[in-house]
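Structure provided below as structure tokens; questions to follow.
For this depiction, one protein chain was excluded, whereas all remaining protein chains were kept in their positions.
Presenting subunit A:
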Amino acid sequence: MPGNRSSSFLVLCAFALAGCSAESRTAGADLPQTPPTGAQDPRAARYERNAYQVAQGGRYFTWYGCGGCHGSDAAGALNLNGKLWAHGSDLDRVYRFIAEGHGDARYGERIPVEQLWQITAYVRTLPRLKPEKRRRQDVDQVGEAQGDNWTGPVLP
């Protein structure tokens, strides 16, 4: 069935092409961002539907030490894998909680807005991840040189 084969090839190509735009981004001077205006802020799509932005959020999640308390094995309310979040899971509420809900850490003053958007997008993907994927992500993120672990992910 050559027709069948070529059509499945076309479908594969279409998938591959669709994958290309999932990481699209522009490089250049940044425009100043502002926090989300509500749960339906249209700018959310730019971050949440873009694999690059979500992955950057994961990077900053690690760099800023979020994983210290919110790792995949965190207990109770600190664990972000669950479906129920005490402070709500809407875009604006998650953003605001990261920025203002961490007491003396004052992340809202210390993390630029663009990165808070990225971290919010990343955190909101966590409940949807399968445990294996989250574990791999942890390994990748821990691999980003930190302290004694200075040359990348060394798998157990």
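Simple rule for what comes next: a residue touches a chain if its C-beta (ideal position, glycine included) is under 8 Å from a C-beta of that chain, and two chains touch if they have at least 3 such contacts; residues count from 1.
Rule of thumb we're sticking to: contacts and distances are computed from a predicted model.
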If you look up the hidden chain in UniProt, what protein name do you find among "tRNA uridine 5-carboxymethylaminomethyl modification enzyme MnmG", "Dehydrogenase", "cytochrome-c oxidase" or "SufD family Fe-S cluster assembly protein"? "cytochrome-c oxidase"
Of the residues A:A51, A:A74 or A:I111, which one touches the chain left out of the display? A:I111
The missing chain sits against subunit A at residues 27-30, 32, 59, 63-64, 109-115, 143-147, 150-155
